[in-house]
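Some chains have been omitted; the remaining ones sit where they do in the full complex.
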Amino acid sequence: MRESAVKTNPGRFFEDYRLGEVISHAVPRTVSGGERALYHALYPARHAIYSSDTFAQSCGLPASPLDDLVAFHTVFGKTVPDISLNAIANLGYAEGRWLQPVYPGDTLRASSTVIGLKENSNGTSGVVYVRTRGINQHDVPVLDYVRWVMVRKGRPDAPAPAPVVPKLAPVVAPQDLVLPKGLDFTRYDFAQAGERHRWGDYAVGEQIDHVDGVTVEEAEHMLATRLWQNTAKVHFDATVREDGRRLIYGGHVISLARALSFNGLANAQMIVALNGGAHANPCFAGDTVRAWSEVLDRVETSAPGVGALRLRLVATRGAAFEMRGADGRYLPEVLLDLDYWVLMPV
Amino acid sequence: MRESAVKTNPGRFFEDYRLGEVISHAVPRTVSGGERALYHALYPARHAIYSSDTFAQSCGLPASPLDDLVAFHTVFGKTVPDISLNAIANLGYAEGRWLQPVYPGDTLRASSTVIGLKENSNGTSGVVYVRTRGINQHDVPVLDYVRWVMVRKGRPDAPAPAPVVPKLAPVVAPQDLVLPKGLDFTRYDFAQAGERHRWGDYAVGEQIDHVDGVTVEEAEHMLATRLWQNTAKVHFDATVREDGRRLIYGGHVISLARALSFNGLANAQMIVALNGGAHANPCFAGDTVRAWSEVLDRVETSAPGVGALRLRLVATRGAAFEMRGADGRYLPEVLLDLDYWVLMPV
């Protein structure tokens, strides 16, 4: 009386998604100072609001929140068993907004709504669009973003759904940015933050090479990815890929690049929106990851002393500032191309 | 005026144990959210009671406890300097019971009573049986188990003690299982737990392939083993074995297998008893560990909505369901064969 896949989660296939369906993701997660310490051990993170209670309090927050990307990874990790277990590719992000900081003691859960479905012309796969929301123990949303993935079909003869491609904003509009309650940068301590450059010192079009590099080890990316309860096989099991390599979770590269960007953007304190992003090429252990940024836009906000900067953050295992080849495609050295809004002292 | 071993702990040899002796193990340990976060970084652990305060509270507990295996490893680690520093082999476990959940802020200490001694016929080693108890800061026992190890003699001429082999139960009787106070699964949220199968859906004899695999790195098993303050040289010092390999702590394999069993046994929430276990073969970095389970028994309990399942959990670096060769011995791919009771919603 043997069985092998009846009680285990086979993941969803393209034909298993219905437009408008709400998927409640499993395994809520309480975070603590432990997740925070691990984040600092895993990434060269130094932004002062996420490092110090006293600094955060001087900015009007009750205490130092967990890094915005801890919230992102935790919510993202919950979606993996329902959204990307049979995914062929993670295609994009849009309309991401951080709605409330996450503090030690908070419990996060997540749900996703299917907002688009489009079968590919080859009939063997399709694109699924979901809007994912992270919610805390008070039922307050902390994060909201759209992601679309290419998912394998389970049965080739499953009929194609009516194609629906959601209309997504190319960038989160400045008036839609949600500022943490109480945030006030009028008494911001630039010396303690580690850099003198303020919002007004960054010009649209300016590029910053973040200089430092980190050579990635297998143990590190696995510790990180497991910490977010992301269970995708390719990150952990060296026997999955024919080349015996473990693919590094794209979010690990996001966090590495964001942490490296401290050197040149130490005052780009809080991430408030994710406009878009592409994991341009896979990253593997042994790669030395570097990062550079480009200033895309600058807007004022209603919070005292707080400006918003729209940044492109590029992670690479090569030289800074190179991005696309003559054919218009990402160079093989480019790992990540991320477009986001941050809050900065004016 | 040099010395090299006078002040350091040489460990006990077989002739150093006395029947009935109580050994109070050193270095009590306070655990926090830090140990919990690390457990999630080290193992693909997703059982909801240990991940979320809100989920644990909906099951009648005051908060999310630390994983039952954190309690086990912490207590086990304390015994190493007194019990297994000169051990040749860890032979077995029996009569293990978890008596009370461990929460962040608790301080654990451990003591062991020698309950059996039997010199081997070769006269160079013997088997020591101990009953080990973990106790919290309120002097309340949290864990109790019997372990027996083969220990080297220090002096070949030391006289053999009168052989005493304790009579051990092959399985913890259902009426002896201790249920956490207040535990109530009547409002259990199967969607948030991550699986729809309940106690009644598992049949005795049923086998479950947990599908996923984890390729183990040196840094990971050393971080884990140190976290439990387990100081056995073979896990850390590559010069100890002739082949230059570091032996992975057997408990690391237990935690890996238990965490992997989420996929198929997500509702097997709390471990309440350890009936027996064998570390069938050594595990080394580079191994890809997989797991499968077999349902051995099912009983009802007195707690509302709570059933108990007796499970065999097998860790392997090969295929599922294979276990013994034609000679009746464990196949070389089998790493662990564990027999335990868990609590599950009915």
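Read from first to last, the chains carry the letters A and B; within each, the first residue is number 1.
Following the convention adopted for this analysis, a contact is a pair of C-beta atoms (placed from the backbone, for glycine too) under 8 Å apart; a residue touches a chain by one contact, two chains touch by 3 or more.
All values derive from a computational prediction rather than experimental measurement.
Peer 1: Which copy number describes the whole complex, given 2 displayed chains of the same sequence?
Peer 2: 3
Throughout what follows, only the chains that are shown with their structure count from here on.
Peer 1: Whole-Å distance, chain A centre to chain B centre, using C-alpha means?
Peer 2: So the centroids are 36 Å from each other.
Peer 1: Write out the stretch or stretches of chain B touching chain A in their complex.
Peer 2: 32-38, 40-46, 48, 51-55, 64, 104, 191-195, 197, 201, 203, 205-215, 217-220, 223, 263-266, 288, 320-321
Peer 1: Would you tell me which residues of chain A are touching chain B in their complex?
Peer 2: 1-5, 7-9, 24, 26-35, 37-38, 81, 104-105, 107, 109, 137, 217-220, 222-224, 226-227, 229, 231, 233, 236-239, 246
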